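Apart from one protein chain that is not included, each protein chain of the complex appears where it belongs.
We call the chains A, B and C, going by the order they appear; numbering starts again at 1 in every chain.
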Amino acid sequence: MSLKNILENFSYYRRDAEAGGHHEYEHRFAMAIDLDICTGCNACSTACYAENNLPVVGKERFEAGQAMHWLRVERYWDEIEGDYPEQGAKMIPMMCQQCGAATCEPVCPVAATYHTPDGLNAQVYNRCIGSRYCSNNCPFRVRYFNFWSYYEDSWPEPLRMQLNPDLSVRDKGVMEKCTFCIQRIRNAKDKSQREERPLVDGDIITACAQACPTDAIVFGDTMDPESRVSKAWAKHQIHRGPVTAKKQKADEEIRGYRVFDELNVDPSVMYLERVRDTEV
Amino acid sequence: MSNHRLLAMFKDFDDAFEVVDKIKGKALSSVEIDDVTMMSPIEHPDIDEKLGDRPSNIAYFTLMGAIFGVTFGFFFLAAAQASFLVQPQGGKPVIALPTNFVLMYEMLIFFAVWTTVITFLGMSGLLSRRGTLYSEKLTVDEIGLVVEVSDGDLESVKSFFKENRALEIREEKV
Amino acid sequence: MSVKVNRRKFLKMLGWGGAGTALAGCDMPTTVTLEEGKEEVVSYLMPEEYVIPGIGVWYASTCTQCEAGCGLHGRVREGRVLKLEGSPDSPINHGNTCMMGQSGVQSHYNPDRITAPMMRKGGNLQAISWEDAMAELSKRVGPSSGVDGKRVGMVTGTISGHQSVLVSELLGQLGSKNHYVHEQINTSVWRTVCRDMLGDETPKLNFDKARVVLSFGADFMGVWGSPVHNMGEYAKFRKGAERGTLVQIEPKMTMTGANADLWLPANPGTEGALALGIANFIIDRGWNLVDVPARIRGTLKQYDLVTVEKVTGIEAEKIKRIASLLSERSPSLVLAGASVENQENGYDSVAAIMLLNLIMGNVGNTIGATAKFAEASMQAKQGGTKDLLLLAKALSDKKLDVLLTYNTNPVFTAPDVLQVQAGLANVGFKVAFSMFPDETTLSADLVLPIHSGMEDWGTHVAAYQPEGAVMGFQQPLMEPIHKDTRGFGDIMLSLLKLRGSDFAKFDDYYSYIQTSLLNMPSSIVTSTGSKEETWNGILQNGIVKTKGTTTPLVPKLVDVRYKPAANNSEYPMHLVPSARLGMWDGRHANIPWIQEAPDQIAKVVWGSWAELHPKKAAELGVKNGDYVRVTSASGSVETQVYVHKGIHPDAIAVPVGQGHEEYGRYAKGRGVNPLKILNPIMEKRTGELATYATRVKVTSVHKTGRLVKMGGSEVQVGRKFVRTISSSVFQRTEKEV
Partner (left out) sequence: MSQVIQDKVIDEKLEWSRINADVIASMQSPRRAYWVALAVCIAMLFCAVAAEIYQYKYGMGSAGLNNPHMWDMYIATFVFWIGMSHAGTLLSAILHIIHAQWRKPIYRFAEAMTTFSLMTAGIFPMIHLGRVWNLYWVLPYVSDRGIWPNFRSPLVWDAFAISTYLSSSALFLFIGMIPDMAILRDHTTGWRKKFYGILCLGWRGDDRQWRNFRRTYMLLACFLIPLAISVHSIVSSDFAMSIMPGWHITTFPPYFVAGALYSGCAAIMTLFVALRYFFRMEEYMTLNIMEKTCKLTFAIAMVWTYLNLIEFAATWYGHNIYDKELLIDKATGPYAAVFWTMIFCGMVVPFTLCFQKLRRHMPSMLVVSILLNLGMYVERWMIVAPTLAMSHQPHQWDVLWGTVIQWAIVFGSFGWFGLLFLIFVKLFPCVSMYEVKELCFHLKHEIEEEEHEKQHAAKAKAGATAGGGASPAGNPGLEGA
């Protein structure tokens, strides 16, 4: 009886992210990306195309801004007065940050995007009606919409033989984004279940982290204190949850930060600041 | 018992009102003031005054509709949210009151408006057939007065009409 | 002839050779597993043995997308290869891959692959059967053809392993010495200098030991040497006890430059002078760790700071800082790459740069010897552009009657002035072994479609061997997609058999490789039991690890006769035909993922562009997206401009890779090819084509368009996406904890 349900669990259902949320998380997958050793080579992005059946949209549609790179390597120039960018360029792999308090989630009219017990910001393609509100409300702009039907154009025979059967090819009208390779998470969970053991660090490795030639991307579960990513977060004094005074970094010069942390969205990707030898 | 229904057409409200006054004043045995109905192309604010207290209780139903809307709204939304636990989103609680208030407000109005309209259809006697006495001039500029009388008072009512410049008198048996 | 491995046998081998990582599909009930012996639940759906729906199996192989020879694991499901990942066992890539490796599957599944042999009939290439094709081949190069072996040539890309042996055998059998090894992206000059000054062509570069890397145009993360390996080493260099400092000097910012702590553009072609200036300053201060003979000291004296500042355009203060950096943070590693090598004075510049390594005592420290694969005939034959020039000459001199091409595309990469395309008309019979209809292939008289890297057997010995000397083993990850393609090795074998040889005993290339490997000395292939077990071990690892032979480095100073390039008033700009990781020399232009992946610096996709410094752009009155004409003495190209500060104001960079006239739907007619307008300037000492020496003039054509690139704003506009801290802070907060 749902009335009974409401009355009995009301205070539980009223808990928000600041109060620990209603979720009982099983895992909270997260990343740590070291921008000092990220070279901006694009291997992660291409690996993502290969793993996640991302369509190649072609020049005209790329020009129209309809590219589907779930993981894009952004390049920024320094705003400098001098003649040359002597500190090189700034590279950052930008993908869905799997925010703990994601702004995209509450605006979806049909609950097609929601938070999984794994701490992922999941997108249910079948449920999506394409209102695109989630993308509008994403400060990172990392949600990609299927503006066209790409299947015929992007995968002419026999290119489509490469498609990963572990996940679908999305048709027009559906929003999609980085899933932290949810099919790999699923497979690893199945495997650990079969082997009757808990998931351990390293069981799951996302396509981007796997490909990275400098191992700049570390993926893991922040609920597991022994995981590499947990240690990296702890070392760089970044804590889960929205930013509160208590949780701020003790030392501002520690490298860890989350992009747009000031928006209180609790991103699951920690970046480590780029380092430049300013003495040369 | 009244067994005749009379319709008289008048040129203006004042003529009709005089007839009403006369009926009220003469205390005819078979004619109650409640048996008098006035039909008009427009609404005259004095009609109620002349015809006496005839209450309209639509507002009570509206209130009930509104209360139902807001209560139903709350429980409907909360029940839906509490049974759809996949919804936890963006760090928001499962039952998100601020958003539910918005929708409760809309549902309040929705139910209030519909109850009002449905009650109106019932209370105003629309959609029900009541007699054939009618003149198309009623929708132009003439005022009609319908009186239900018994045989005894028939003539005196008719004479009131005539005295007050009735343009036309129609009659039917009830 | 047919491939003698039947399907059953083939799949059996796969079954044994698999790395054995079985994964359940996410949609499959977890109870249906191999482990629990419940395969029969899905047996009805099983089309063949070892093809279990929903189970992905990983097989080891070797990447053929460039010459670095990275080890691969390929995920195979339902008989299809789906995803490539780096093999953790490979000492070259340590489990990682670059974007080219990742897109190997799109090479393999490319919709524009040639699916049947073709022969030129009446001017057009027409599909024929393999029987006819082999008959034609026998007719033209067989024993009865009467072909003059000396007039037979073969042009390949860098080639190694058993393929190389077969090519050598074939040419030897014919009596030909004309093996042209052409590789557009190469380190030939660097290799020559290393040979002359260190005694080893491909010395081991210990980034992890270096505290400073000073790189003159060496895009070691991108297109210089073994990029994936170098990037891994770079990470160690950055993450070491002390964070290493990277200084990059190059006319156009490469990916490596983008990651440098200090990036400076010296006037193009004067990097040698800069190196000498730094050396002079170091010796002047007595900072050098190795003594320098007076003879060289005398040469260096001319390169005082004032002169060098004038010549190179780099402030004296910066030169001093670089010099003191090399001294304070020894050991260092000084590298030279394409923009230095491929100048007219390339050899001397690289020698001047190598001098820094020598005087700072880097040799034997950050630069070490590499092991060489014990079987010399299988070592990599590394190519360059010298052979392209030789080929062009042979063609125009009508010295070739038969030309075989494999794994290279000289018609695309050769400058127009070399007239390779026209020269090919002088060759009576041209055979192309190719997967794709590229320019060279479509100029051939007989086109033989070959297997992809994922369908064929092969062995690869990388030129740069960081740990030991390994042989990458390439095995098919799936059955050939197209029924009418054949393995390159198989065709070579059947050509060899035409004249009857030792190879007659091998049924096919597979059995040849197998026999050959199993009969190798135990120093190369260590037996792990029976032959079958050994063989399975090779298949499973995808790599044959050997110690190799190592000879210690012998540092030797050479005279540096450095002379900066002359100015040219008619063509004031330097053309930088830049290359990038991914597109490489244009061979990957037919891969959609590569086309759609933005250039690492300009972030342009699906086309060509020209990079200009804002100063120059203002002078020309052009902005992003405007078209300019780049004219050299040998021709001109027209493309859109991308303006940024990461380029020398006197240089214009036009990336290579685009401008294909053929090469399938994704590459054809897209962008421009800057190689076409190169002047035929040779590097003086090595005879390589000096690709960076061409001078051009740039004019606006008063046409504008939208530059198709990723990214709206070029700067962060005050946002903190990429934050930067100084390495001193980093040292305090992270290294000393």
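Criterion: contacts are C-beta pairs under 8 Å (C-beta built on N, C-alpha and C of every residue); 3 or more make two chains touch, one makes a residue touch a chain.
None of these values were measured; they are calculated from a predicted model.
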Give me the visible chains that the unshown chain touches, in label order.
A, B, C
Out of A:14, A:59, A:127 or A:160, which touches the unshown chain?
A:127
Candidate in contact with the missing chain, chosen from B:19, B:70, B:146 or B:166
B:146
Write down which of A:137, A:193 or A:278 is the residue touching the left-out chain.
A:137
Could you list which residues of subunit A touch the chain missing from the display?
61, 64-67, 72, 74, 76, 94, 103, 106-111, 127-133, 135-137, 139-141, 144-149, 172-175, 260, 263, 265
Touching residues (missing chain, whole complex) on subunit B:
11-15, 37-44, 47-48, 51, 54, 56, 58-59, 62, 76-77, 80-81, 83-84, 87, 89-90, 92, 96, 99-100, 102-103, 105-107, 109-110, 112-114, 116-117, 119-121, 123-130, 134, 136, 138-142, 144, 146
Touch list for subunit C against the chain that is not drawn:
711-713, 715-719, 721
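We adopt the following convention: only the chains that are shown with their structure count from here on.
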Using CA atoms only, can you tell me which chain is the most central one in this structure?
A
Round to the nearest whole Å and give the separation of the Cα centres of subunit A and subunit B.
62
Let me have the rounded angstrom distance from the C-alpha centre of subunit A over to the C-alpha centre of subunit C, please.
32
Per-residue overlap in subunit C, given as positions that touch at least 2 other chains:
none
Per the touch rule, the subunit A residues reaching subunit B in their complex are 2-3, 5-6, 9-10, 12-18, 21-23, 99-106, 108, 111, 113-115, 242, 266
Would you pull the subunit B residues touching subunit A in the complex into a rising list?
75, 78-79, 81-97
Residues of subunit A touching subunit C in the complex:
35-37, 39-43, 45-47, 49-51, 56-59, 62-63, 67, 69, 72-80, 83-92, 94, 154, 156-167, 183, 186-187, 190-191, 193-194, 207, 210-216, 235, 251, 253-255, 257, 259, 271, 273-280
